[in-house]
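To keep things clear, I will list the structure first and then write my remarks on it.
Yeah, one chain of the complex is gone here, protein chain that is, but the others are all in their spots.
Labels A, B and C are assigned to the chains in the order they are written; within every chain, residues are numbered from 1.
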Amino acid sequence: MSVEQREALIKAAFEGKHTDGWWRNLTQPLAAKQHTYSPYSKFPVGAALLAADGSIFKGANIENASYGGTICAERTAIVKAVSDGNKSFIALAVVTDVPLAISPCGMCRQVIREFCAADMPILLVPGDYPKPPGDDQEGKPGITAGGVKETSIGELLPDSFGPEQLELPRTGGCVVQPP
Amino acid sequence: MSVEQREALIKAAFEGKHTDGWWRNLTQPLAAKQHTYSPYSKFPVGAALLAADGSIFKGANIENASYGGTICAERTAIVKAVSDGNKSFIALAVVTDVPLAISPCGMCRQVIREFCAADMPILLVPGDYPKPPGDDQEGKPGITAGGVKETSIGELLPDSFGPEQLELPRTGGCVVQPP
Amino acid sequence: MSVEQREALIKAAFEGKHTDGWWRNLTQPLAAKQHTYSPYSKFPVGAALLAADGSIFKGANIENASYGGTICAERTAIVKAVSDGNKSFIALAVVTDVPLAISPCGMCRQVIREFCAADMPILLVPGDYPKPPGDDQEGKPGITAGGVKETSIGELLPDSFGPEQLELPRTGGCVVQPP
Partner (left out) sequence: MSVEQREALIKAAFEGKHTDGWWRNLTQPLAAKQHTYSPYSKFPVGAALLAADGSIFKGANIENASYGGTICAERTAIVKAVSDGNKSFIALAVVTDVPLAISPCGMCRQVIREFCAADMPILLVPGDYPKPPGDDQEGKPGITAGGVKETSIGELLPDSFGPEQLELPRTGGCVVQPP
């Protein structure tokens, strides 16, 4: 991933979330459309997924009155891309309104793991990106320019469950059939 | 919804699914990209959502090795649209590979209900659309031209749970706080 | 279901939720244990499922900081029962803190539909049960003694998706294999 691609991906993650943040305030007119739908948690999240062909898919968290129906920003970006025929990815960026690098939840990690390489860069972007040099996050493990934490699904979901496990031989046992 | 919009929406639902079906065989070259990701159920589903501004959002079902991580075609189409800033919709179409009108699952009905009017048309399209005149589905309740079943979230999720319920006054009670 | 079973089931639904309500205030000492875990929605729900062998399984809603990880009271009761080897049920009761009969969400309806007969009684119990005679709910469709709404999964999830649909013949199509 080039420096330009990295910057474009982070910008797209902010645009995915589409609430007031660094990028929009500085460079874009206030848009009429809201992207995140997070009236219950009031915790807006944006994500952006860079596909192998260079296209970027933006996601936001879309909540539901029945909380279990919520789909996070990362999963929104992934189902957008996959349902458009993309299954090869270069990098993922995630941003919230919180001034820290916030990690994906376990559900998103499971969905990322289905489609992304173990070492694909995942950029966790603080809501106040870019943090200035000398910020208190500087020098912490994995923190890179602007306060971004760089990680991967191999790090976030070690010893993961995936398609391979379903193919393993069984020791026996019986399962009930559907009615 | 005009006749042209209806036909475009059904076409988009087939394209969303992107497996061999009526429309693609007749009118489009075989595309290289797959849209549905349904290796576990082998039950491909496509959906298309018509927004108030005329744009159409296509979805497909995206499954996961941990089956609970699956996101259906209808929800994929909705999170695509909402995360692009659209929250006003005209109609939804759903198509499978099964030669019958197949209904959305309860999870999708809950997500549809968050964003769509109770009487918004939902078109359940048989995989062998258009069924010829005289087909055995003809004359069944709600079946219209080509074997499409027309319904709505008001019909599919009667007496629904939604945002309004969360706002109702409570009778009392105490809830545990997070750790 | 006898009158005694009905009353026991409603009592169990209140106990499942285990926040201050009619039954506990009148008849039980304040228990030390909380059952619902709903710190995010602050919307406690209890459920109770009556199995064919007479046993009752109580559920409460168990939420998660990642809202999509939430499991409702109805689903908690069902997975409790099924994972104890019960797959034949007589009735389900649901109660909230709201002074009205509140319906299950679409996700729960889908899970209920997998295990319960279309006409199995589902009792939606107001948080202020029993409502006195002459209450404004009296005479509304499906409202029975004490303000309970009686319904069924056949009514709540009409034209449902279920195991049968997965077994239908396909019209063709190709699906991508897992990596």
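In this section, a residue touches a chain if its C-beta (ideal position, glycine included) is under 8 Å from a C-beta of that chain, and two chains touch if they have at least 3 such contacts.
Just so it is clear, the model here is predicted, and its values are computed rather than measured.
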Missing-chain contacts on subunit C, rising order, are 16, 18, 31-37, 39-40, 58-60, 62, 64-66, 69, 71, 73, 75-76, 78-80, 82-87, 107, 110-111, 114, 161-163, 165-166
Omitted-chain footprint on subunit A covers residues 17, 19-21, 34, 36-44, 65, 97-100, 102-111, 113, 127-128, 151, 155-161, 165-166, 168-178
Note that subunit B touches the chain not displayed via residues 40-41, 63, 65-72, 87, 105-108, 114, 163, 176, 178-179
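Everything that follows uses one rule, which is that only the chains that are shown with their structure count from here on.
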Whole-Å distance, C-alpha centre of subunit A to that of subunit B, is 25
Subunit A to subunit C, mean C-alpha position gap in Å, rounds to 34
Shared-interface residues of subunit C (touching two or more other chains) are 40-41, 65, 105-108, 166, 176, 178
